[in-house]
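One protein chain omitted, others in place.
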Amino acid sequence: MNEYKAVNRPVRKKDAMALVTGKPVYCDDIAPKDCLIIKLLRSPHPHALIEAIDTSIAEKVPGIEAIFTYKDVPNNRFTMAGQTYPEASPYDRLILERRLRYVGDPVAIVAGENEKAVDKALKLIKVKYEILEPILDFTKAKDNAILIHPEDNWASLCPVGADNKRNLCAHEESENGDLEKAFSKCDVIVEQTYHTQANQQAMMETFRAYATMDVYSRLTIVSSTQITFHVRRIVATALGIPKTDIRVIKPRIGGGFGAKQTAIMEVYPAFVTYKTGKNSKLVFTREESQTASSPRHEMEIKLKIGATNDGIIRALDMYTLSNTGAYGEHGPTTVGLTGHKALALYSRAEAYRFVYDVVYSNVMSAGAYRGYGATQGMFAVESAVDELAHKLDMDPTKLREINITKEGDVMPAYYGETANSCALDRCLDKVKKMIDWDNKYPAKDMGNGKIRSVGLALAIQGSCISNLDVGSVALKVNDDGFYSLMIGASDMGTGCDTILAQMAADCMCCDVDNIVVQGVDTDSSPYDSGSYASSTTYITGMAVVKTCASLTEKIKKYGALLMGWDANDVDFNGKEVYKISSDEKISLKDIANSSMCNSTNALYASEGHASPVSPPPFMAGAVELEVDKETGKIELIDYKAVVDCGTVINPNLARVQTEGGIGQGIGMALYEDINYNDKGVTRSNSFMQYKIPTRQDICPVEVEFEPSYEPTGPFGAKSIGEIVINTPPPAIANAVENAVGVRIRELPITSEKIFRGINNED
Amino acid sequence: MEIKLWINDKLITDNVEPDMPMLEFLRDKGCLSVKRGCETSNCGLCTVWLEGKPVLSCTMPLMRANKKHITTLEGLRKEAAEFGAFLADEGADQCGYCNPGFIMNVLALERDIEDPTDEDIKEYLSGNLCRCTGYTGQFRAVKKYLAHKRSVKADE
Partner (left out) sequence: MLRCNDYIFAESLEEAYKLNQKKNNVIVGGNGWLKLRKRQWGTVIDLSGLGLDKIDENDEEFRIGAMVCLSDLENHKGLDKYTCGAVKDSLKHIVGTQFRNTVTVGGSIYGRFGFSDVLSIFMAMDSYVELYKGGIVVMSEFAKMPYDRDILVNIIIKKKPLKIGYSSFRNQSTDFPVVTCAVAIGEGRIATVVGARPSKADIRTDSAEALEDINDYAIKTAKSFDYQSNMRASAEYREHIAKVLIKRTVERIINN
């Protein structure tokens, strides 16, 4: 039975009714009407130098306020990656630059009174390009004679193995155990190469921000971002101005999924307003969001995995090549998850090795997308484990049962952390029952040209960046005893404001309605590294628990002071402070109101939290599908998922996270693919050419939870936001092999690839 | 160009550029629930009703609404809140950005098809993209809402 009043309950999101009635709460809804409209002139070439640029005619267009080129911007390199300083991502950008590194790289910033004037001016800017040979194939980038970042002031602030003279954004090697010896014992080895494509997060609200100058002559940026505090630092670095001069505000945002963990475009309105003193805004078109943004890193993963005939996995060896594109945002960090997370599913193996390279190329810069490298690694590992099972002539779920990480196991690949909370075995067991695995595996001929099969995959993620992420909140008592919870984490629609209020409500023994929350403002919100790395529930949630404990002490002390009681003889039950040794009490209402009259006691607390560990959530996903033997077409029949995210703080929101992540994973598995032509131009430049699933493409999805209790998490909670995207690509690939014996190692799993496989082409 | 039309039953006359898109016109007139998610008529976020029929305000030429009635979510507060509560109770409002266009089309579905099948629902709403929910929670909300409306109707 649930011991909590708010936690583990399906509380409605605090902003829900505003959202469903269409209230104007997003960036462009609240932007001042007099904003200058900003647009960017973009490079038509994947690799070029600006030889000459003439804006004189364009500037004469009536209504044009300013046009900026590389000649006008500071020479301060920076990264747009939303990461804790010093960032792992290299400082390899300028606001505008002579060298252009992908089709879409900004050439000029145009600001004017209206869109028509700006459009006209864009056409009148004369640019002469020196066209350079590009690197469009990332497998040829390392040590290529063509250098994408030859500049002298390129800088890597962290020891990530980067070298701009080798087109290398990061490199690392790690291993544990005697790999050679472990492989020598193996009876069966699978060694394959897996390829995962770049995907767009495709949140419904495109990138956007506006800037104004406030009454104190400070630059205020209102941005649709996941990284409110990092935006302040990024803009200050790019513009070369003090951080004191910048304030960043996050209103409601229309989805992020990691895309808005990079400050893709905030520097442009910031620069325009800084230069002109006028309000300005930049709203990316969908085309810009599709072609000049921060998609998932394309990766090629070579994986060798070996087992003995008894089904014991002995060794895993992974090499990942990751394509960071034109710039290095999140390049050095996403890649680590391919091995450090995915290999940790099978921590009982005697030895592992994990090596990676991250390379620059002349396509759009990659970034953070839900799953953050783990998704790519999981596709390789969970595909290879099925291949291994087939070679061993074993049911793949049996092979997993033998080898998966269990509670209490040390996970060498996962930085040697111990799985203190792990219900992966129960997740696997439950999902098998839900999909009726034992009766359905591997497949059934439906007699109508279709084969129906099942496929399964496991997943792991983290709950924060250990020893790095910081979450803090502040809580204060207001008139009559209601609370304001001030949060620095950026709710991007997932409901973290509500979840944190639920935790605070249980800590303060009150109703969730008694706690009010606000969006993020760097001037007034307590510091939070941001909403990414699945960290908000785990890290910021713990900050809530600590802050509430601290405020409770203050309330108790002040109540005792008011009543003249011994502070050690009182307790607080949410409504009143009472004396333990008698039945005397004073209400919170009286305490709160007294604190506002001739009082020197601020009933206010703020605590921060960081964690030395990042406890992984675990998950099992299983798909049932049909393959049309004649066309290779897949029809999804059912998807079942069981998640161990520790204590489920809000079952409704956790369920929707899971369903939504599976939906995105299905898109990635089946058709989403950022496609370039041989000139380096993205064909996937709209929702017409880059198809995300519609509701007709999603089969019924059933989600269950199999909670463990994480001792270091708030109320025993871990994370859920990212792990949920990881199972569909390998589960579907595995089901396809179970259906028609075709193994697809290159995403997306299209009908055509399956058809070719069935007919032994390629 | 002169244009005269009703937005949420309020008569508006204005002088507009001949190529003013309906979507931007509506936002200018304070209907900020109307959102743009793409330029290619694919997302459904900008759905409004023209003479009671759901259309894409990013696509439908504004001048074609001359002397006609446009309805946006601002004109359907009560209905939006009623269905929206079902959405909220599934946690399927999420980021909310697709909600106005989606809700406009759910309310149109309710008027257009009596007792829709699951397939009818999915097909009718397939032009409304959502990236947060994976549609499953939205589907539960639609089903529960329609069942609720049927039971209310039966009680009357």
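In this document, chain identifiers A and B correspond to the written order of the chains, with residue numbering beginning at 1 in each.
Everything that follows uses one rule, which is that contacts are C-beta pairs under 8 Å (C-beta built on N, C-alpha and C of every residue); 3 or more make two chains touch, one makes a residue touch a chain.
Note that the structure is a prediction, hence the values are computed from the model and not measured.
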{"item": "Options B:N8, B:T47 or B:T72, residue touching the unrepresented chain", "value": "B:T47"}
{"item": "Among A:D143, A:D445 or A:E630, residue touching the chain not depicted", "value": "A:E630"}
{"item": "Residue, one of A:Q192, A:N420, A:S606 or A:S751, that touches the chain absent here", "value": "A:S751"}
{"item": "Full-complex contact with the absent chain, from A:G481, A:P693, A:P707 or A:G757", "value": "A:P693"}
{"item": "In chain A, positions touching the absent partner", "value": "630-631, 633, 670-671, 675, 683, 688-689, 691, 693-694, 696-697, 750-752, 755-756"}
{"item": "For chain B, residues in touch with the removed chain", "value": "1, 18-19, 21, 39-42, 44, 47, 53-56, 58-61, 63-64, 105, 108, 123-128"}
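Throughout what follows, only the chains that are shown with their structure count from here on.
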{"item": "Averaged-CA centre spacing for the pair chain B and chain A, given as whole angstrom", "value": "30"}
{"item": "Chain A - residues contacting chain B, complex", "value": "10, 12-13, 15-26, 29, 201-206, 252-255, 257, 285-287, 492-495, 650, 652-653, 655-656, 659-664, 666, 686-688, 692-696, 698, 700-701"}
{"item": "Chain A-touching residues of chain B, taken from the complex the two chains share", "value": "32-33, 35, 37-43, 45, 72-74, 77, 80-81, 83-85, 87-100, 103, 122-123, 125-139"}
